[in-house]
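Let's turn to chain A:
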Amino acid sequence: MAATLWESELTAMLKEHFGDRIPEFSTYLGQDFMVAQPEAVISILEFLKLEADFDYLVDITAVDYPKRPERFDLVYILYSFPQNERIRIKTRIQDGYKPQSAVGVHLTANWLEREVFDMFGIEFAGHPDLRRILMPDEWEGYPLRKDRSITDMDNRWVKENLGIESGQ
Partner candidate 1 sequence: MRKFLRTIFLIDLIEGLLVTFHYQRPKYMCTDQYPQERPKVAERYRGAPRLNNNPDNGETLCIACNLCALACPEKLIVVGSERNEKTRRKELTTFTYDLSRCMFCGLCEDACPVDALELTQDFELASYTREGAIWDRQMLEDGPKPTKYEF
Partner candidate 2 sequence: MPDTFLDSTELVINMGPQHPSTHGVLRVILKLDGEKVTGTECVIGYLHRGVEKIGENRTYQQFAPYVDRMDYCAAVSNGLGFCLAVEKLLNVEAPPRAQVVRVILTELNRIASHLIWLGTHCLDIGAITPLFYVMREREEILNIYEKYCGARLTTHAFRIGGLEYELYDGFEAEVKAACDFIAPKIDEYEQLLTGNRIWIGRLKGIGVLNAEDCKQYGVTGPMLRAAGVKWDLRKAQPYSGYEQYEFDIPIGENGDTYDRYLVRMEEMRQAIRIVRQAVERIPDGPIMGKVPKVIKPPVGEAYVSIEAPKGELGYFVVSDGTTQPYRVRVRPPSFVNLQSLDKMARGSLVADLVAIIGTIDIVLGEVDR
């Protein structure tokens, strides 16, 4: 990605507070983002909410890069009403790591994290109610991972509940 360096007083404040837990600040096509260490994300979210007025969590999502050792890219998108500014926070986590849940900071994160768990299998520690939200509760497998193709299904569930051999 042809990203360039992003510098502003927000990044200066963050660098001073967090030091090298945020190794990268970049901007691409006019959109600013930062890459942070996985353990620091919740404290960054709290800091941004209290000090920098980023009070609206727009989205939490994940991207799967199966060939990397740190497989998932967890993305948080934040927006600030007073400053009209939108930033992204990305972390790289590996399969099996349980990041801290953001429900304590923003209440929106409840269903958004449930969906990331449902689709990718990333469990969030400290989430009040981590269950599948879009797929049926007894489904096995995580649909949006890259090793499942678009025609893969949980045939056991289909046979039990729908009574047909397979969905295809």
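By definition in this document, a residue touches a chain if its C-beta (ideal position, glycine included) is under 8 Å from a C-beta of that chain, and two chains touch if they have at least 3 such contacts; residues count from 1.
Regarding candidate selection, all candidates are chains of the complex that A comes from, given by their letters.
It should be emphasised that the depicted structure is a prediction, and the values quoted were computed from it without experimental measurement.
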| Complex partner of chain A (touching, any copy) among 1 or 2 | 2
| said: Help me check something: in the complex, which residues belonging to chain A touch candidate 2? | reply: 1-3, 28-29, 31, 55-59, 61, 63-64, 75, 77, 81, 84, 86, 88, 106-108, 110-112, 115, 119, 132-136, 143-144, 150
